[in-house]
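All protein chains but one are shown in place.
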Amino acid sequence: MQPAAKTSCQKRLGRIEGQVRGVARMVAEDRYCIDVLTQLSAIRAALRRVEDEVLRDHVGHCVEHAIRSGDAEEQRRKVAELMEVFARAER
Amino acid sequence: MQPAAKTSCQKRLGRIEGQVRGVARMVAEDRYCIDVLTQLSAIRAALRRVEDEVLRDHVGHCVEHAIRSGDAEEQRRKVAELMEVFARAER
Amino acid sequence: MQPAAKTSCQKRLGRIEGQVRGVARMVAEDRYCIDVLTQLSAIRAALRRVEDEVLRDHVGHCVEHAIRSGDAEEQRRKVAELMEVFARAER
Partner (left out) sequence: MQPAAKTSCQKRLGRIEGQVRGVARMVAEDRYCIDVLTQLSAIRAALRRVEDEVLRDHVGHCVEHAIRSGDAEEQRRKVAELMEVFARAER
């Protein structure tokens, strides 16, 4: 990944790790289920944002590199990989 | 939460915390974006399973308690809370 | 369903039927795939809005009726039905 995206994703993941620990503590302290669910759903949204950032960086650099290379086989591979990512994301 | 669901969720969350740390390491080590995305999407699926477990426990105990209480106001509150959880989950 | 929600859903479904016919015509006329996809995704969003309206009406009337009845078995059935709807919607 490019330096800026890399730093940003690492910061986000550090925060997410803390949020996961926080929600484990909420469960331990018998906090109300609905509050636990709200927090879990916020963590999932934060992960989705990391995925969006990694994907943007991937398209801007790895896919762009394949386009510049003029290597059709490599381009097909990149498109197939993107299709798999999306098939998974829809679920 | 009930003891069994509580233990199970705490174990899951402990594993998820480790997975988040692992993916931060993957980013630090410049691992291939697509592998990072695959891992992030697996973590999101694992979080979704925790949410399912908390929700099942909530319906089996908190909502069931409201039903047994015969307190209509409390029942309405429970249903409204469920609707909010679902509105968020759909996004 | 209540008269207002019923009328509104019927109007929405009439429009959706027209949109489905329109997209079949786009396919027949070899319109660009991306435009077809955009239209299909708009139809899916419109269906989701009908589902939201039916669900709101259901909670406001059928579920509310079960709450007022004081019949715990009926209330459990309503909650179980909602959980199934949500399990399906998440997918």
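Assorted remarks:
The first chain written gets the first letter, and so on, giving A, B and C; residue counts start at 1 in each chain.
Basically, a contact is a pair of C-beta atoms (placed from the backbone, for glycine too) under 8 Å apart; a residue touches a chain by one contact, two chains touch by 3 or more.
Model, not experiment: these values are computed from the prediction.
Every shown chain touched by the omitted chain in the complete complex is listed here: A, C. Summarising the interface, chain C meets the missing chain with residues 1, 6, 9-10, 13-14, 16-17, 20-21, 23-24, 27-28, 30, 32-34, 36-38, 40-41, 43-45, 47-48, 50-51, 54-55, 57-58, 62, 81, 84-85, 88-89, 91. Within chain A, the residues in touch with the undisplayed chain are 48, 55, 59, 63-64, 67-68, 70, 72, 75-76, 79, 82-83, 86, 89-90.
Here, only the chains that are shown with their structure count from here on.
If each chain is reduced to the centroid of its CA atoms, chain B and chain C end up 25 Å from each other. One finds 17 Å separating the Cα centroids of chain A and chain B. The multi-chain contact residues of chain C, meaning those touching 2 or more other chains, do not exist; every residue touches at most one other chain.
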